[in-house]
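Sharing a structure, written as structure tokens. Questions coming.
As you look at this complex, bear in mind that one protein chain is not there, while each of the others sits in place.
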Amino acid sequence: MNKNNNSLLSLENITVSFEGFLALNDLNLSLKKGELRAVIGPNGAGKTTFLDVITGKVKPTRGEVFFKGKSLIGRKEHKIARLGVGRKFQSPRVFENLTVKENLEISVSTPKSPLNLINKKIKNGQLDEIEHLMQVINLSKKINTKAGALSHGQKQWLEIAMLLGQKPDLMLVDEPVAGLTDEETDLTADLLKSLSGENTVVVIDHDMEFIRRLDSNVSVLNQGTVLCEGTMDTIQNDKKVIDVYLGRPEE
Amino acid sequence: MLLDSLFNGVAIGSVLLVAALGLAIVFGLMGVINLAHGELMMLGAYTTYVTQLIFKLPLLKPYYNSYVIVSIFFAFIVSGVVGILLEKTVIRKLYGSPLETLLATWGVSLILQQFVRSVPLAYGTGLVISLIIGLFLPTVFSPKVKESINFKYVKFSSWIFASLAGVLSGHLIASSVSKLSRASARNVDVTAPAWMRGQVEILGTAFPKTRLMIIIITLISVIAITLFLNQSAWGMRIRAVTQNREMSDCLGISTEKVDVLTFGIGSGLAGVAGVAVSLLGSVGPNVGGNYIVGCFMVVVLGGVGNLLGTIFASFGIGIMTDLIGAGRLLSIWPDMPLPLSNTINFFATTSMARVMIFALIVIFLQFKPTGLFPQKGRMVES
Amino acid sequence: MKNLLEVKSLNTYYGESHILRDVDLNLKSGEMICLIGRNGVGKTTLLKSLIGLLKAKKGEINFFGENISRKAPHQRARKGMAYVPQGREIIPYLTVEENLMLGMESLPGGLSKNKNIDSSIYDLFPILKDFLLRKGGDLSGGQQQQLAIARALLGKPKLLLLDEPTEGIQPNIVLDIENAINLIIKETGIGVLLVEQHLHFVRQASRYYAMQRGGIVASGATSELSQTVIDKFLSV
Partner (left out) sequence: MEFKNLKLSKKTTLIIWVIIISFIIAAPSILPVFRLNLLGRYLSLAIVALGVDLIWGFTGLLSLGQGIFFALGGYCAAMYLQITSSSEFPNNIPEFFGLYGVDNLPFFWEPFRSPIFSLLAIWVIPALVAGMLGFLVFRNRIKGVYFSILTQAALLVFFNFFNGQQKLINGTNGLKTDVTQLFGQMVGSESMQRMFFWLTALIVVAAWFFSKWVVKGRFGNILIGIRDDEPRVRFTGYNPVLFKTIIFSIAGGLAGISGALYTVQSGIVSPQFMTVPFSIEMVIWVAVGGRGTLLGAILGAVFINYAKSLVSEALPASWMFIQGGLFILVVTALPEGVLGWVQGEGPRNLLQRFGLKRKIETYPSLEIKNKTEGLKNE
């Protein structure tokens, strides 16, 4: 077994096939603890499927996923989440009929058993945590507002806060700045940057300005496989990447 | 013996199949569960009854023997038109919220049940006739007329004409067939014409002709619907919309029309099933309710969006019902151990067979939650 | 010459996200124009708003001088717009032949009156003839792309909307597709609105519009498409 021991997450030869269509094709990728990693790639490169495989939504046709040395294949979504994998979805998916506070309560509560939730009051430490998170995302004043009434950007941030509240060892963030204004985009980039080090973060996005601002290692996916990895500068000068994004060089 | 059992199973299965066919098509293609499906069957059964009485009139008497065949067409049109009306008024507003559709169609089923109780069948027929004229008359005009601003007047006046025609025909039927002129909650009976009574002998076993007739109706319905879906222009449009609604729209297909048509055909098939059901027993306001849960079991077991699944599930359930319900396993295997034979005896009635089959389906779903033939790839997006 | 398509301050939302912001654009018959910009800037949203899959919240879409921004996609298709979406959107369980026939739905009389596929389409895409009875979903990406374009052309459109026709397709097929499209424009004089990343193809358009964050930020003749513009709007 070719398991890299100092990596937090490693995907080995992952292949996902939907009725003959290869969404992921022999994908290999590994992440060190505390790393911030950006993943880019053209449409249909398999970025979202890549997250689906890690979080247990899609079972790969072939290959292995190791997280903290444990295989994730065949585990249920909620079990993987409890192991410490948190995910933020492409369009913000917060519980719109619950208030900001209730949304955060759901994310910070542990243990996540029905009995605990129905019986016991939320722990004081967890309340403090919520307080803290609301300051981080600047929503302290909207504590009792229904999440559905928040602006798009606020929802994006609430979802990031919910992700943080889960205290995951690995945060998977899918297009966090879609539909945000320039200013919000910059703030989000700074927020994510400040999280790395303590947390391990994977960010998927299209917005190159944003990715550049993250100032991290970048993996380029194309046709379901990792095309190239490196810093933004390396990537930009890589011939394969330019080909994918711009087509063949002009004759 | 085995042939007997097989025939019975197929007979039960074909009733299920013809009843479930429309439901499965509408569910598979549109993602809508229609709880009024049973009542659309009921309308088909009453149509058979009305047709029968009309064919007893002196003018039509010579053709009496063919009334069952004619009523299949009538039933298809009556239930289909009511279905179209249902789609245009209620279902269309609820696409994308299947649970709400479930409740609304249940409301429709209550209204339809009470309708046949409180409205004399003659005037009911008149109403259906005006619906048919009202819905179809405006469609015969050329596209040029349709696009003009005055088309709404054309529509309006065709509805007036339709109501007049409906009232007149209702009155005509009421005055010529006295049995249809009064409302009644009592069950009525359809008597099969002479050529359909009695039995046929095949390979030394006697089969009732009505059952054979139902098998034939089912067979024809399945073949017709398969041909329609696979060969006709509208069939192609329906398949396209089911598989990729947005792109079909972009190609110029009016998805609205496709929805109406699909629902109308599914409902029409319920009417055909109603004809079959009317041959089996008496016809009453509740006749559809007796079959609807069987249809649901077929849909759940067969999986969505696959005609083959519906067919397999129907015959599977039909044969199982016969095997369990008639206690046939015992006669096939007489010396089985006592506890087993006791259990089988316990379930050896039609209603207990349903209990057993439901348990089997729940067990089956533990292994294949999507049914026998799950739809592959893109789901219905409505 | 009058504009075939004229878009005026178009605004489209996707849920609450404001995707298109005051887009202006015009196109003449016989002209190919190209939309450029990185992933996620709203190019696909613009095409979807033009064909009607997304309803524009504000603004006008004039096609042959008629504002069609309230019409349903199938009505726009019948007026002469054809759409080749990203990802092709072949009807997967229909055969290639049936998929092609669907293209004729937008002709007067629709499918019911137009049953024969114009064989000149096989001159453009010979490969399709060999696969007529296969299921559309079984074709490879490049074949599906050719099928999608052929399907669009069979409706004899006045305007063709092409969304990344060369994406994920092997180079020789890309050339075939480019040639086919150039030929169509020359022969039939239709307008083409192209969304494209591959520079080679972009250069064949007469004009370009560059998009960023949902708005048009630059436009001009493709011959003047300088390296700075490319770097700014297109490259990684």
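When the chains are written out, they are named A, B and C in that same order, and each has its own residue count from 1.
Here is the rule we go by: a contact is a pair of C-beta atoms (placed from the backbone, for glycine too) under 8 Å apart; a residue touches a chain by one contact, two chains touch by 3 or more.
The structure presented is a predicted model; accordingly, all values stated were derived computationally and were not measured.
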Omitted-chain contact residue, chosen from B:Val15, B:Val81, B:Ala104 or B:Ile215: B:Ala104
Identified contact with the non-displayed chain, of A:Leu24, A:Leu72 or A:Met162: A:Met162
Contact with the hidden chain (one of B:Ser66, B:Ser118 or B:Asn187): B:Ser118
Chain not shown, touching residues in chain A: 55, 57, 59, 76-78, 81-82, 86-87, 89, 91, 93, 95-98, 102, 105-107, 109, 112-114, 117-118, 121-122, 162, 166
On chain B, residues whose C-beta touches the chain left out of the figure: 31, 33, 90, 93-94, 96-100, 102-104, 106-111, 113-114, 117-118, 289, 293, 296-297, 299-300, 304, 349, 351-352, 354-355, 358-359, 361-362, 365-366, 369-370, 374-375, 379-381
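Here is the rule we go by: only the chains that are shown with their structure count from here on.
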Most remote chain, CA-based centroid, reference being chain B: A
Mean-CA-position distance for chain C and chain B (Å): 43
Inter-chain centre distance, chain A versus chain B - centres from mean C-alpha coordinates, in Å: 49
Two or more partner chains touched - positions in chain B: 377
Residues within chain C bordering two or more other chains: 137
Partner chain C, residues of chain B touching it in the complex: 233-234, 236-237, 239-240, 243-244, 246-255, 377-378
Complex contacts: residues of chain C adjacent to chain B: 51-53, 72-74, 77-78, 83, 85, 89, 91-94, 98, 101-103, 105-106, 110-112, 137, 151, 155
Parts of chain C lying in touch with chain A, wherever the complex brings them together: 14-19, 38-40, 86-87, 137-138, 164, 166-168, 171, 174, 197-201, 203, 213, 230, 234-236
